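As structure tokens, the structure follows; a few thoughts come after it.
Only one protein chain is missing; all other protein chains are in place.
Showing subunit A:
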Amino acid sequence: MLEVLSPGVYTSIQDQGRLTYRSYGVPISGAMDSYAFEWANALVGNNQHEAAIEVMYGGAKFKILEDVTVSITGAPMTPKVDCEFVSMWTPIQLNKGQQLSLKGTNSGVITYIALAGGVDSPEYLGSQSVYEKAGLGRRLKKKDRLSIKSNHVLQSLNIPHREIPTYTNEVTLRVVPSHHESLFDELSIKAFYSTSFTVTKGDRMGALLKGDQAIELRKPVDIISEAVTFGTIQVPPSGDPVVLLADSQTTGGYPTIGSIMTEDLWRMTQIPPNGKVRFKRWNLR
């Protein structure tokens, strides 16, 4: 069992998400960086559907109330147990009375803490992923207590060293073009795929981007609301693109320029404010 001493900026329980309620307007939520999330579970022998603690922007601190094995993956938040630095991407044993703390980070944004046996928390619509806006759970607060869901764990895996990502503040991501692409000005499309964009602001709903020039339409159009997804890049009238992330709405009425390839999504979620992103046009066929 763990007690939250400090929740940091935004810390919440997340699992693989609520994948079957989009037609009812419920965002999928779930772990933003599925790569680090899945490894966090694997390292302590959890099933992939177990929930973990997602720490966004750092600053979280926990007190260990019962001995537990955990793994910490994702952005390097220099974890410490009491005064000692501990390794990430490997299982670590925490003992009753110890304190686990995560700092902020200059590279990456999100870190996962998986507990062997999974984290116990209420399930809403088939998932433990927190989505506060609709009352589907809430972020962690000081004094919250987290228990382990089960004592049953599988064989834990080791991560090969080369599979541990370096969280750089400049990434290139593949984008599947949207059917709205032809609505955009040709020079804007060219600029979109040849210049870099700075992340100005981000949360679990989306990341706001700013480029050298605004991305413009050939002429103003009315878009009829249609399905969007985690990774869809919308362009509101300001011309500054917005990348929709795990907690985004299920439908949108802004023109979209494309959607980031699923495999590349986790890199997008780990770009900190002022980090840069470039896009590469990617045809599926």
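The criterion applied here is as follows: a residue touches a chain if its C-beta (ideal position, glycine included) is under 8 Å from a C-beta of that chain, and two chains touch if they have at least 3 such contacts; residues count from 1.
Quick note on the criterion: contacts and distances are computed from a predicted model.
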item	value
Among "Spore germination protein KA", "Iron-containing redox enzyme", "Carbon monoxide dehydrogenase" or "Inhibitor of KinA", the UniProt name of the subunit that does not appear here	"Inhibitor of KinA"
Identified contact with the non-displayed chain, of A:124, A:266 or A:279	A:124
Residue touching the undisplayed chain, where the options are A:6, A:169, A:196 or A:229	A:229
Residues of subunit A in contact with the chain not shown	19-26, 124-125, 133-136, 176, 178-179, 224-229, 231-232, 249-251, 259-263, 284-285
